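Before I ask anything, let me first share the structure, which is written out below as structure tokens.
Of the protein chains in this complex, all but one are displayed in their positions.
Up next is chain A:
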Amino acid sequence: MGKDSDLCCDQLIRRFDHMTAVDQVSLDVPAGTFFSILGPSGCGKTTLLRLLAGFDRPDSGDIFIRGQRMNDVAPNRRPVNMVFQHLALFPTMTVGENIAYGLRRQKVPAAERRKRIAEVLEQVGLPGMSDRNPQQLSGGQRQRVALARCLVLRPTLLLLDEPLGALDLKLREQMKVELKHLQKSFGTTFVYITHDQSEAMVMSDQVAVMRNGRFDQVAPPEELYRHPATPFVAGFVGDNNRLSGEVTRVSGDTVELTLAGGAQVSGLAVSPGLTPGQQADLFIRPEALQLQPTVTGERLSRLTAGVVTTLFDGANSRVELEVAGQTLFARLPQDGSWTSLAGGHPIQLSWAPALARVFAGATP
């Protein structure tokens, strides 16, 4: 447990009747960090967050906030506030009263209360909205009120449960950036849960990828993207292609796989102890696939694939390819030279083996 860590969990376990929703989760969040927990629906994110907020108790394990053990502390006594998935603004109170609720609990005198409410509304970009009813606000404005209601209390830790889930795409993009700025300007430690990998990548300093109640990998977004530690992370974070085959040669940390059709591909071994004859999966990002064979003498892995169709999407245009019954996507170059690839046309792909990652097989 680091000295300056705001939140530290040790081997948290929470079981329900027939399943373990949170399974031996340990985490350490330094002060001022934007920490995200990313995982598919039902992996136990909300359950974990409720343990941190105090609405639920772990079956075993400890929770420390700024070095204080929190297990037996009631939710209203923890220096933690939560932004709920559906915000949970009090419908019977105005915006100002919603924000004042927590301040009144802290016995902040009326004059200072007014000052701090005006201040925080200013900070979240809703000046003078104090007398509105929550029902009279737009989705994005309600979002900000929910944030203001927590941030005005200056918590050690702010927990956010998929707060952008209810917003439309455009607003979500905008709020992503805004949340990140707000976190920086308040300097509060955020623990943010989401199933949207792009949210986690854009905003976070650290991301924990969660699956079936466990953490697969905890790393900064870029490391997660470039060096996924498990096949699940490789497949879940960002777009990725998976090629399954049999290991035929291992030399140093480079592994060669033979695909069903006989084609040979190579990549960097991540799983330890890969041996010839074993089933393995190779993950390669769409943008790492080169469509034009480069002439340089660099040792590249090469593969011939058939074009299925091109998918035009502006800067994110891709081509769908097929090799030995497996589907691949490759990014089309930006110069527009490849937009008219015909279906069925064979194409030569190449990539630097260091960009491809190979994991032992038998993953779903």
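Before moving on, here are some points about what is shown:
Throughout what follows, a residue touches a chain if its C-beta (ideal position, glycine included) is under 8 Å from a C-beta of that chain, and two chains touch if they have at least 3 such contacts; residues count from 1.
The rule we apply is simple: contacts and distances are computed from a predicted model.
A chain of the complex is left out here; the name its UniProt entry carries, from "3-isopropylmalate dehydratase small subunit", "cytochrome-c oxidase", "Spermidine/putrescine transport system permease protein" or "Light-independent protochlorophyllide reductase subunit N", is "Spermidine/putrescine transport system permease protein".
Interface note for the absent chain: among A:75, A:139 or A:306, the touching residue is A:75.
Note that of A:9, A:22, A:53 or A:289, the residue touching the chain absent from this view is A:53.
Checked against the hidden chain, the listed residues A:149, A:176 or A:195 yield one contact partner: A:149.
Checked against the full complex, the one of A:64, A:101 or A:329 touching the unshown chain is A:101. Even with one chain removed from view, chain A keeps its contact list with that chain: residues 53, 55, 74-76, 80-82, 84-86, 88, 90-93, 101-102, 105-106, 149-150, 153.
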